[in-house]
Each structure stands twice: as structure tokens, then as C-alpha cells.
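With one protein chain held back, the other chains of the complex are shown just where they sit.
Our next item is subunit A:
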């Protein structure tokens, strides 16, 4: 059975170039068994075909016009801002949480870890409903936020960020926790014997050492936040300019203006490819 941790670690490995594999040059041509080759090619085709279809059916002639519309830029800007803010929020609380899970031993740590990873497998819509019940105007915590501080989260841009953080942060936590576990904790001990408090040791020694893991986790979280749909539409709604992110705009456009939906999808595809390419260049050569 594959745990969510293994899964996301594997994703992180793929993104960062992962554990270096020796490239087998003459392995492919020499006797790949058909029962493996055929399904493998089918799988590859299955993954590529939709992307190709997107390119084939793209309204290339009207594309410039589609992409320069104010709504597209509005949605794209909102998406980028919210995904980035969600990633930043995840970093601020997620990295310490990962440290807690990796470096300390407290009763129920296994359970906490399982709960942290729950949003990875939870249907995002359910996450959105849960967020409404917690932070909604009449939610468990939300009613106090509203009456004490006048803060309302649902159906606001802040709500989008909250929803995206909820679904994206586990990716970061799991990725950073994995890197922390792989990092030698004795460096922290060495720092301690030199007079560093545990926090100083974390800040000046551990943090720089686990930076690749943090970066990979951030990208995973950012990409997850950028594509977030279910929790966002449930918790934050679909108001253009305020809570309508790209995925929501794509879905809406598909109903009345399919060409616009394709154009928007192409933009998201381009952003994803750019991220992937940027990552490969940076971490495959740097490490």
C-alpha cells in the first residue's frame, strides 16, 4: 500500500530530478516484453492525448483577442496572487509543523501526522464544506471572528487563500518532513554544543540544509493551490474579480463560451509547463 507520504515524496522526486538514476542506454531496445510495452504506451498516450487535443482545438486565430480580455487577466492575476499567498501561508505554519512531526516525539504523533495528510486524500468539496462549518459566518470559529473582529472569510479573496492553503499545505508539510527525516539530526546537535539554542540551530543550520525540500514542497503546494477548484468554489464562491480563479473561470466559460475555456486552459497549461521546466533546470543541474 502506498501511503500519501510516499506518493508525494515520489512526486517531489520527479519534480526535482529525484534520486539520481543511472541512464540505461541500450536497455529499451533490447527485449522489452510486449505485455509491458503495450500497456506502457497506452498509458503514455492516455496522458498525452488530452493535452494534444487541447492544442489541436485551440482557437489559435482568436486567441490573442481571448487572452487580452480583462476577465482573463483578472482571473489569472487572482489565481497567481492567491496561490502565492496560500503557499506563503503554508510555509509560515507548515515548515514548523513539519519540524514538529520530524524532530519531536509526543503522544499521538502518528495520529497528528495522519490528520495532516488527510486533506491530500479528502475530496476538496468536502474540505470546502468543512471550512464553511469552521470558519463560515456561523461556523464554530467563524462566528467569533465575525462578532469580535468583524472578519468574514467565506466568499472573499481571503477565503480563496484559506481554501487553497487547506488543500495545498499538506503537500508542503509532507515534502519538508521527508527532507527533515533524511537530514542528519546530528548537525543540530553539533550546533547545540556550539552554544546554539534549538531555534537558532533550526534557523541557521537545518533550514539551509532542507532548502531543496522546502522549495520542492512549495512548488507542489503552489501548483496544487493554482489548480484548486472544489474547496474554493464551496468556501469562497465564484465572484469575478474577487474569488473567481482560473479553474473556476474555465469551468464557467465552458458552459457558455467553450473557445474561451480552451484559451484559459492553455494559459494554465503554459504556467504549469513553465514551472516544471524551471524546476528541472534549477535542481537537476544545481545539485
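Throughout what follows, a contact is a pair of C-beta atoms (placed from the backbone, for glycine too) under 8 Å apart; a residue touches a chain by one contact, two chains touch by 3 or more; residues count from 1.
By our rule, contacts and distances are computed from a predicted model.
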item: "ABC transporter ATP-binding protein", "Nitrogenase molybdenum-iron protein beta chain", "Methylmalonyl-CoA mutase C-terminal domain-containing protein" or "Amino acid adenylation domain-containing protein" - which is the UniProt name of the missing chain; value: "ABC transporter ATP-binding protein"
item: Option from A:61, A:104 or A:193 whose C-beta touches the chain left out; value: A:193
item: Contacts of subunit A with the absent chain, listed as residue ranges; value: 184, 186-187, 189-198, 200, 204-205, 208-209
